[in-house]
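The complex appears here without one of its protein chains, the remainder shown in place.
This part shows subunit A:
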């Protein structure tokens, strides 16, 4: 069965790779707010398939220079790799409040200028325990000029349990420290914010050889 055929307009599919990296980003900096960009390698039009993400910051999210720099660099990288920026994610430091901050709305607005079915994803820190039955995420979409809550049933996460297990495995093995966000890259520019190494590890865990499809 092709999932693509079942994805109608307004639906969003979140890949294992994107989810795991976002989750690990939030776990790597538990005392900070973190954010990042959601990418798609699928062509525009129809459903939004989030196939990857780029973790951006864990310090000073509201400040402009580094955010602008990161957006520009990710733009360039996307053009080089046939991807598009289709959304934005954020996890707030304060777990009791998972609503989008003004800075989240601002960046999401900017992304929506270039991508009309862009999504804004908030990670709900209070629901991140490893045995949680549903993904700890809340999604927003742009209706007119406001970001409104998306119907949970329009968000698809293929094989959620396997995805969740992969994330837990990487946490337990300490491999989450392999994740490089843009902030860490600026601290040491030999570190790769496209996370090729971590991507490979996740792909390995998700491969058919491990019993997953």
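We adopt the following convention: a residue touches a chain if its C-beta (ideal position, glycine included) is under 8 Å from a C-beta of that chain, and two chains touch if they have at least 3 such contacts; residues count from 1.
Note that in this section contacts and distances are computed from a predicted model.
Note on the omitted subunit: UniProt lists it as "ER membrane protein complex subunit 2", one of the names in "Golgin subfamily A member 7", "ER membrane protein complex subunit 2", "Tubulin delta chain" or "GATC amidotransferase". Across A:88, A:140 or A:193, the residue that sits in touch with the chain not pictured is A:193. Only one of the listed residues, A:44, A:69 or A:149, touches the absent chain: A:69. In the full complex, subunit A contacts the hidden chain through residues 31, 60, 62-66, 68-69, 72-74, 76-77, 80-81, 94, 96-97, 102-103, 185-187, 189-194, 196-197.
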